[in-house]
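Structure first, then comments.
Every protein chain of the complex appears in place save one, which is left out.
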Amino acid sequence: MKKIAVFTSGGDAPGMNACIRAVVRTAVYHNIRVFGIERGLNGMIDDNFVEMQTHSVSNIIQRGGTVLKTSRSKSFLTKEGRRKAYENLVAYGIDGLVAIGGDGTYTAMDVFTKEYDIPVIGAPGTIDNDLYGTDNTIGFDTAVNTALDAIDKIRDTADSNDRIFFVEVMGRDAGFIAMDVGIGGGAEAILIPERHTQLDELVNTLRSGWGRHKGSQLIVVAEGEDAGGVFELAEKIKSQIPTFEYRITVLGHIQRGGKPSARDRVLASRLGSAAVDGLLHGKKGVAAGVVNNAIVFTPFNEAIKKNKPITEGLVQLAKVLST
Amino acid sequence: MKKIAVFTSGGDAPGMNACIRAVVRTAVYHNIRVFGIERGLNGMIDDNFVEMQTHSVSNIIQRGGTVLKTSRSKSFLTKEGRRKAYENLVAYGIDGLVAIGGDGTYTAMDVFTKEYDIPVIGAPGTIDNDLYGTDNTIGFDTAVNTALDAIDKIRDTADSNDRIFFVEVMGRDAGFIAMDVGIGGGAEAILIPERHTQLDELVNTLRSGWGRHKGSQLIVVAEGEDAGGVFELAEKIKSQIPTFEYRITVLGHIQRGGKPSARDRVLASRLGSAAVDGLLHGKKGVAAGVVNNAIVFTPFNEAIKKNKPITEGLVQLAKVLST
Amino acid sequence: MKKIAVFTSGGDAPGMNACIRAVVRTAVYHNIRVFGIERGLNGMIDDNFVEMQTHSVSNIIQRGGTVLKTSRSKSFLTKEGRRKAYENLVAYGIDGLVAIGGDGTYTAMDVFTKEYDIPVIGAPGTIDNDLYGTDNTIGFDTAVNTALDAIDKIRDTADSNDRIFFVEVMGRDAGFIAMDVGIGGGAEAILIPERHTQLDELVNTLRSGWGRHKGSQLIVVAEGEDAGGVFELAEKIKSQIPTFEYRITVLGHIQRGGKPSARDRVLASRLGSAAVDGLLHGKKGVAAGVVNNAIVFTPFNEAIKKNKPITEGLVQLAKVLST
Partner (left out) sequence: MKKIAVFTSGGDAPGMNACIRAVVRTAVYHNIRVFGIERGLNGMIDDNFVEMQTHSVSNIIQRGGTVLKTSRSKSFLTKEGRRKAYENLVAYGIDGLVAIGGDGTYTAMDVFTKEYDIPVIGAPGTIDNDLYGTDNTIGFDTAVNTALDAIDKIRDTADSNDRIFFVEVMGRDAGFIAMDVGIGGGAEAILIPERHTQLDELVNTLRSGWGRHKGSQLIVVAEGEDAGGVFELAEKIKSQIPTFEYRITVLGHIQRGGKPSARDRVLASRLGSAAVDGLLHGKKGVAAGVVNNAIVFTPFNEAIKKNKPITEGLVQLAKVLST
């Protein structure tokens, strides 16, 4: 292995820069030349390669976003796009690739590595934590802390006004963020895609809170919850309790940005370095992850398809603690 | 003066607790008994008075929200409500009142003090900064920093994806938050209620940004902007530039909560203490403020009605710096 | 089990409040009465018991420190002290105890439960992470993030001035904080108690940094490092490189305080709840922990005595990434 390339793809996640840095420095440490591909898979097709050195990644470990930029590439979904991408890799003499991204990126790499014989190792860069083969994805911990910080602020105003708040957090397919934020924020209820939202149960929770003179109540709702989303949900409750008053906050894109947390920086550093080590040891078509505090490699199609469940006991814990 | 009472009213603002603390401790320092009225003007009517001591306000200076809770009182808008409120004040022997709140609170106190002979001094507790007679209101600096922190995060993701973001910040009638956040966040454009939104100008700004290969662009929009709000605005632009892609984030209630900033704590402490001093010196029907770093008192009706303009030069500065 | 008590002891750690809350609410959920013992083991001896309800722990999940206060008790080291403590527990009818603390607390409980027949379950509340039987202790993640935030600030000024900084972080016996902070902060070197500090190696690292025109360099030093502490260490280097200029920052007590991180809140909630569940299931003389994301119970003497090593590979990773 003489030359590798690294790119970030899909939704950006805090810690991607720490991961890029680890890839670059580990490569340099092993005397491998390393190229950054800008704007993800689009850049691979459009020939946006730039060689990187140790100092190219100085002082980025603490920055949100990704210095290599990212994109969701439609061209790469076409055979023609992938062919051009591969030709560029060949032209640069790239003999190993590190792909930092989530579900979509892994899927693209799964297809790509079946079509072309190029060693690729993935690193799980996504705030959603919905990838099998790693206990946590890069960016998840930061996103949870960002959302929790917002929830703490909302609790301040909810308490001061004895108000009910619905707070929507990210998570179209997975309730990981909602669950941790809900427990950490002391939410009265947490709605996640993994569980069918039971409106009656929620109404009872709210009524019981009033019965016990709870001033404020806070419902954390993951995007992918199945009652139709936070606005519709609130209206459904109002139709059952006409006097029901509430506020809604959609946290949105703030959850993607910001300084990565310590945990995300360490995780990203470990995984970026492990990805290069993996390439050096002949691995390919796999994603690096940390499971039970040890580095593991999981084939792309497993990482995408296998189910990663919410930690056992958390649903019940949330219920007990909001008593 | 032997007994005073203090309450918070209207929208909560970070620093209200620091102000309550200053009122209580300054009263205690002067051997005046002090009562907290819970839930604002509703509590004054409903007899929610509780005597406070030095230790009642221990360890609250750093907390968001208000330990006395707040409300927007409809009853106080009625003669009957105000009569009951006054009777309660008399029953407790209250001979001075400190009212912490914004526009609505000052208006209520203006009416109240014209009807009843009770000395009242206001302290400007509102994130909106839209009160005449003080350079800054309590909570404004914190709200600006909270919004700016969110904007920094959004910039991370906007930059990583070369995206255009509209970010709505609080400010129904005033652009103070939007202006400081916009300049501090390096926004490409800032839309405020004080200035008519010129769509053509905005479209030109965006186009010029693209022309200069700006990756991301960020438009900060105050709630009270006059083009119909952030969603309608974005659609209007899209109708002019069909390829226009954008994201919208509404910061919402997070701007109200959180730890008060240093500046808000110091300001709140000065004003709470000044309000008590003012009562002791026979002032009434006025609001305490800090203008040019000195304590001043302004009659309630002036504080409400006089216009407080955006700092001169900031509109032009924003334009120059987004070049 | 009808009545349990909970206390915090030893050095305070962020998340202790979240843990107390979980203990109280889980007890209430199971219709068990619950008492808080104030000021740790001293309070157990001095009869500082107070009954707690659901609302006693409202709005504390996000607060640093411990609402029950803590202490390091000398009296409890005596047979007489422990006897009085036990008598108080009996007097209140306490039939189960949750002890939130670190090394010293577990040691005390190990002795206590051998002398007296009272079921005790520990929860690992200490920022040091030096307890066997749990992957992370409560407070560790927050302390790491606090220290990292400080390091990021120091890096700003170090970079602006091309300076060398030594930063001392907590960790008398363990390098967990130093290691995560060092990797997360991109430190040029990390000195920990687990490894003998090799001065020559450190001098070479610094020289090599200058050789590669590194502007700033940052050495993270755990308290328990074996070259004599951060001040002596710096002087030893200066004696080898007379022109050596440096700055030292000792982070100190700020690492104990502050809002707990999301991870610490969730961990503390799980462990507090698990401790009560454990008591209900007849467990005693053990500490609750989370290992590989599952709840486990470890006898006190194992939790204290068994060695918990630094994650494999991190020492090498730190070296590679500071290349």
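Note that the chains are named A, B and C in the order they appear, and that numbering of residues resets to 1 at the start of each chain.
Throughout what follows, a contact is a pair of C-beta atoms (placed from the backbone, for glycine too) under 8 Å apart; a residue touches a chain by one contact, two chains touch by 3 or more.
Computed from a prediction, not measured in an experiment: that's the story for all the values here.
For the omitted chain, the shown partners it touches in the full complex are B, C. Set against the missing chain, the residues C:N88, C:T126 or C:T146 yield one that touches it, C:T146. Per the touch definition above, the residue from B:M1, B:V266, B:L280 or B:V315 contacting the chain not shown is B:V266. Interface residues of chain B with the unshown chain, by the touch rule above, are 18, 21-22, 25-26, 28-29, 54, 59, 61-62, 135, 141, 144-145, 148, 152, 155, 159, 180-181, 183-186, 212, 259, 261-263, 265-266, 269-270, 273, 292-295, 311-314, 317, 320-323. Touching the omitted chain from chain C are residues 8, 12, 14, 16, 39, 63-66, 69-71, 146, 150, 152-157, 159-162, 165, 215, 247, 249-258.
Basically, only the chains that are shown with their structure count from here on.
The touch graph of these protein chains is an open line. Taking the mean Cα position of each chain as its centre, C sits at the greatest distance from chain B. As a whole-number value, the distance joining the C-alpha centres of chain B and chain C reads 39 Å. The distance from the centre of chain A to the centre of chain C, with each centre set as the mean of the Cα atoms, comes to 28 Å. Taking each chain's centre as the average of its CA atoms, chain A and chain B sit 35 Å apart. The set of chain A residues touching two or more other chains comprises 152, 155, 159.
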